[in-house]
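Worksheet for the structure shown next.
A single protein chain has been removed from this complex, and every other one stays in its place.
And now, chain A:
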């Protein structure tokens, strides 16, 4: 396998608030390879979005990011703010969940594309306009020339998401961070947007980190998946293997709690309990209080992320579950 393009080393994001110290991202280690689509999944509040924002240093105070974000040989966390601005939108772009609130309501979309181009390219005047039209065309917006002057509220939800993607792609980034880009859309539009993202990834040669809580979206788009729980990565696996054979009790729980696409019907099994309070995490595995497999060993100390790729599996599989063997024996996922 080639060298990773992005490497997160012990990434931590902590919020000091009046109510205590929230550890939203807790020692995340993750690698991303060129041209890869990595899914980052987990429940709400598991730290997926904060991880993305931490990469671009967009976490608002009182949040503080520590660790290392290795991007093309540099640690993004130690760059100056002006250097960081070159990276943001230039090398790494980000799109958000709700384009209605992420696009400025009082500026025409043409201007919102143009300002990114002005920041990251030498284009001006007519060339700039041409490039903006080209970008809208690229993301599949009909009659792009006429729509440059329109405002976000004049677009439909799916079209707005396309506009946001066009803005993100304005200066040919090498990495796209997509924060639940299809959650606010209905299912048919969701499918179109995901296909568009995959097509653009191939044409532009980008890598993508796709944050989602929707396992269907993961199955459709991602090559590899990292599962997050309470700010930590608990399992990393190629998507197909993860669905066939989850090796973390939490992943198993997630898969059992959503309907499968197959023809056989099975009862859905919800995960009991609720995600833990981030101000008071248990000392051991943070999933242990909700886990059917939990033993004393699990609550004693925090299990590390272990490499469990066997000789038969060429791709790297990581899990933070002590009982990963018991899981494969249980094999409860029926799909």
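Here are some notes:
Note that contacts are C-beta pairs under 8 Å (C-beta built on N, C-alpha and C of every residue); 3 or more make two chains touch, one makes a residue touch a chain; residues count from 1.
Going forward, contacts and distances are computed from a predicted model.
One subunit of the complex is not drawn; among "Glutathione transport system permease protein GsiC", "Nodulation protein NoeA", "Copper chaperone NosL" or "Nitrous oxidase accessory protein", its UniProt record names it "Glutathione transport system permease protein GsiC". Across A:85, A:145 or A:266, the residue that sits in touch with the chain not pictured is A:85. Touch with the chain that is not drawn comes from one residue among A:13, A:93, A:161 or A:221, which is A:93. From the options A:65, A:103 or A:218, the residue with contact to the unseen chain in the full assembly is A:103.
The chain that is not drawn here is touched, among residues A:56, A:271 or A:305, by A:56. Hidden from this view is one chain, which touches chain A at 53, 56, 58, 85-90, 93-94, 96, 98, 101-108, 115-116, 119-120, 151, 153-154, 164, 167-168, 170.
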